[in-house]
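Okay, structure first, notes after.
Only one protein chain is missing; all other protein chains are in place.
So that you can tell them apart, the chains are marked A, B and C in the order they are listed, and the count of residues begins at 1 in each.
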Amino acid sequence: MSKVMRFSREYKPVSTVVNVNNVKIGGKFFAIAAGPCAIESPEQYIETAKIVKKAGANIIRGSVFKPRTSPYSFQGLGREGLKLIKDLGEDLDIATVTEVMDPRDIKITANHVDIIQIGARNMQNYDLLKEASKSDVPIILKRGLSATIDEWLYAAEYLMVEGNENIILCERGIRTFSTTTRNTLDLSIIPLLKMRTHLPIIVDPSHATGNRDLIAPVSKAAIVSNADGILIEVHYNPDAAKCDGAQSLPPEMFFELIEQIKPILELEKKLVTGTTMNLEEVRRRINYVDEDIIDLIANRINLVPALIEIKSKNAIPVYQPERERQLSEKYLRLAKENDISPELIQKIFNLIITEMRSLQKQKIE
Amino acid sequence: MSKVMRFSREYKPVSTVVNVNNVKIGGKFFAIAAGPCAIESPEQYIETAKIVKKAGANIIRGSVFKPRTSPYSFQGLGREGLKLIKDLGEDLDIATVTEVMDPRDIKITANHVDIIQIGARNMQNYDLLKEASKSDVPIILKRGLSATIDEWLYAAEYLMVEGNENIILCERGIRTFSTTTRNTLDLSIIPLLKMRTHLPIIVDPSHATGNRDLIAPVSKAAIVSNADGILIEVHYNPDAAKCDGAQSLPPEMFFELIEQIKPILELEKKLVTGTTMNLEEVRRRINYVDEDIIDLIANRINLVPALIEIKSKNAIPVYQPERERQLSEKYLRLAKENDISPELIQKIFNLIITEMRSLQKQKIE
Amino acid sequence: MSKVMRFSREYKPVSTVVNVNNVKIGGKFFAIAAGPCAIESPEQYIETAKIVKKAGANIIRGSVFKPRTSPYSFQGLGREGLKLIKDLGEDLDIATVTEVMDPRDIKITANHVDIIQIGARNMQNYDLLKEASKSDVPIILKRGLSATIDEWLYAAEYLMVEGNENIILCERGIRTFSTTTRNTLDLSIIPLLKMRTHLPIIVDPSHATGNRDLIAPVSKAAIVSNADGILIEVHYNPDAAKCDGAQSLPPEMFFELIEQIKPILELEKKLVTGTTMNLEEVRRRINYVDEDIIDLIANRINLVPALIEIKSKNAIPVYQPERERQLSEKYLRLAKENDISPELIQKIFNLIITEMRSLQKQKIE
Partner (left out) sequence: MSKVMRFSREYKPVSTVVNVNNVKIGGKFFAIAAGPCAIESPEQYIETAKIVKKAGANIIRGSVFKPRTSPYSFQGLGREGLKLIKDLGEDLDIATVTEVMDPRDIKITANHVDIIQIGARNMQNYDLLKEASKSDVPIILKRGLSATIDEWLYAAEYLMVEGNENIILCERGIRTFSTTTRNTLDLSIIPLLKMRTHLPIIVDPSHATGNRDLIAPVSKAAIVSNADGILIEVHYNPDAAKCDGAQSLPPEMFFELIEQIKPILELEKKLVTGTTMNLEEVRRRINYVDEDIIDLIANRINLVPALIEIKSKNAIPVYQPERERQLSEKYLRLAKENDISPELIQKIFNLIITEMRSLQKQKIE
């Protein structure tokens, strides 16, 4: 096909950053969407939302239209629930996302939430896609249970034909022979997708695994695979959940998850926007940073034996003025780049280097 | 089934650490096995091995018995090639692994290599497993293309019935409807497997993806999923490879891979044993650590605005002696735990804290 | 779940026979639905419909709403095309079926066609199912590409909650690792489904295989697997088809298909209702029946050598009056059951038996 597709890097080489209600998704911005599978009651939704916001989520999920296998299962609050979402978004000043399944619900939903989600079962519900494409609201498009990459991207194209570029792809596992996990998460495709499309891609570890014990490692794997966000089911009381209880995180596990993914996000230089911290959180963060600083200093100092062995063997003097001058310049540059005091940095490294030099001399002499 | 399986945590709660030729696999020890798919010639094998060893691999892979789809494709050097492997292991002082497919080749192979590999196609070749179980050589058992977790673990049990506990499982992707990657890597099962079995589990990103551009992100995802190692195809000239050229890394990409996974390994506190560093590498390591130290200090100092806002709003004094005392104690403890000078750490944090206090005062006053 | 599902045999033990416009589907009635994938023009639709009707189809298929992977592919004639279907159904006095994808199109479509089809991609488009359930038009519900039997049956339940029992399930292949055929037809489930549900089940060999050379054997396999009908893509000029040309049968192949499945339908005692024959067809049918009659008589007479051997060995007389009396009674009963002259049958078998007796005597004496 010779037509240039709107989802392609050929059409738009730069990665799309979706911007919604203070939250950025894509490029270096990582989204943490969390909340209950279904909105069951105002209390359940609002309490869970407060918890996930506090923990560090920047988008609240929660559905009022639920695709349930059986017609006799809880089908969601329906349109009645939309006002709840709108109010919550305004009260907590946080972005919201909810699923739509019926083309007749697109317009009213777009007026009440920040992001619309199109679920796996509806990935090729083309009339829904066409109706959604007339809206300009950001859309999360989940991959169908057995959709190929092409089918998925072409479904995204349906959403983009009218000019909406705020499309977020969501990998949520495919159906395979393996029943160890609820679905089989197809993470390896993310780097490949990134080559083909400028659209952000998030991952849903909850539906992919169906097992709350796997959410943390899978979320970390999503980050290092270059995903642009995660979508996590959290319930303030999973045992009482009307759907997907087994894969929903209770509050304390969601807090833990955030702690576990933070260092990976930092390592991968991914930023989470739109969250705020209280004193306790800042202090927790300081503690965490301090531990890392000490760890790294120890790491540096523990290189002394290796240096001693190499320098003795090759008769290299302990003090290497040229090397230290180079390091010094580098510290200066890095301090400036990071907008912190060069003197502070210089003093700190002087302390470290002096310590290391003295340790080397003790051993060598 | 009421029988306690040897692979299970019930049978042995502590994670097995396989020990072979200075290399540890399992627990906190991470293995990096690399080398060509097939040994094509002494030169190709030895040159590739030297490269991957230098880059940081601690196990050399390379097969002399090759399972090829067509009988008319290159079938490997056969038993003739085994001496090459033995010589290389001794010359480079490195652990070696090679695949065996025929029960009649188990004994002779075990005499020439450090680790035997049983491939995906032979995962349920029970006579091969039974023969291998009589040996005490460590064995990598790859998951079959469509094997369930139970089938895989029971295949491992076949290897363990005679008492050999040095079994390493290897996830290499399963066959699904998706053809975007050669196979679909089933990473989410690793944390689950870890709950059921004490055996180490490594990941083969090369066969899982069939695409050299995906090796780095998939390797990183394997590490954060708690895998105990990776198995990578490297060829000193992939374009000339007799098999699997497209998924083999050229030397420079393998060097890059190692650089990319090192920080993840550190973050996950995984150690790679059996490798040595030269001065250049130690210095590269120091540079890398220094950057991280500065990054973290900047990170700490950049929390000043948040502190100012919170403290002004709540009328909290800048100086909090009790908090500083607590921190001080903590630094002392951490320094001791890390076996570095407490005075050094105290001095460094004094500098940082003083700087932050002074920055806060400037703004508040 | 303790609730008795409407699709189940528990709810309704007798097989449902869907009755629509002279056509019966289910029980001993077999449906042959055929026609183009998409209605492209009045000429293409009407000409193809005439051909398939003449060949022996009793339902005409053809879609005006097309689910296409790409938004830039032909999307169907839309609502404009519905009148074409209604007119054709009336002009040819034949039942019609067309696909609906949008809940907003259910009502108008139900006013124009005899049967509504819900496609594989929409099997879990629950708002579409709910809207369709309000209608009382018969509905073909295709199995989703990766739907389990339970998911499929529960989707049927959505259609039945308002009381519509005219639901026809359609197996059309599932998505697996195998790409030899477009999908993998899951025929073995039909006998199993028949145990669980009273609903008729038809098979779509065109989408299952994507290959016109496989339509005939797969259709035959569907019949002996106890399917209640087939859904076949036919195009009066497949090379010019706007979609699915490769799997569409050209007219002559559809005629051939009907000839090939007729004997299987007879063997399985399946009736096709709502078709008419011309003199040529009646004669073709007579010829075909005559050949079978002769074949069977030859078959009976050729048992003589076996009878001779057994009777000689065991000294059994050739003439067995008791046996002949039993046979005679049986012929009488069968003639009555079939509503044909008992004298005729008696005379015919007298001839055959006399011939066989005489052949036996020649050999034995």
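Going forward, contacts are C-beta pairs under 8 Å (C-beta built on N, C-alpha and C of every residue); 3 or more make two chains touch, one makes a residue touch a chain.
Predicted, not measured: the structure shown is a model, and the values here were computed from it.
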item	value
Chain not shown: contacting residue from C:Arg6, C:Lys24, C:His112 or C:Lys220	C:Lys220
Contact with the hidden chain (one of C:Ile190, C:Val234 or C:Val272)	C:Ile190
Absent-chain contact - pick from B:Val161, B:Ala240 or B:Ile316	B:Val161
Candidate in contact with the missing chain, chosen from B:Arg104, B:Arg325 or B:Lys361	B:Arg104
Among C:Glu10, C:Asp136, C:Glu162 or C:Asp295, the residue in touch with the chain that has been omitted	C:Asp295
In subunit B, positions touching the absent partner	1, 3, 67-72, 101-104, 121-122, 124-128, 130, 144-146, 150-151, 154, 157-158, 161, 175
Interface residues of subunit A (partner: the chain not displayed)	146, 175-177, 179
Absent-chain interface as seen on subunit C, which is shown	146, 148-149, 174, 176-181, 184-192, 195, 205, 208-209, 211, 213-214, 217-218, 220-226, 263-264, 266-267, 277-279, 282-283, 285-287, 289-303, 306-307, 310-311, 314, 316, 323, 327, 330-331, 334-335, 338-341, 344-345, 347-349, 351-352, 355
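We adopt the following convention: only the chains that are shown with their structure count from here on.
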item	value
Geometric centre distance via CA averages, subunit C-subunit A, whole Å	51
Centre-to-centre distance between subunit B and subunit A (centres being mean Cα positions), rounded to whole Å	24
Sequence positions of subunit B contacting 2 or more other chains	146, 176-177, 179
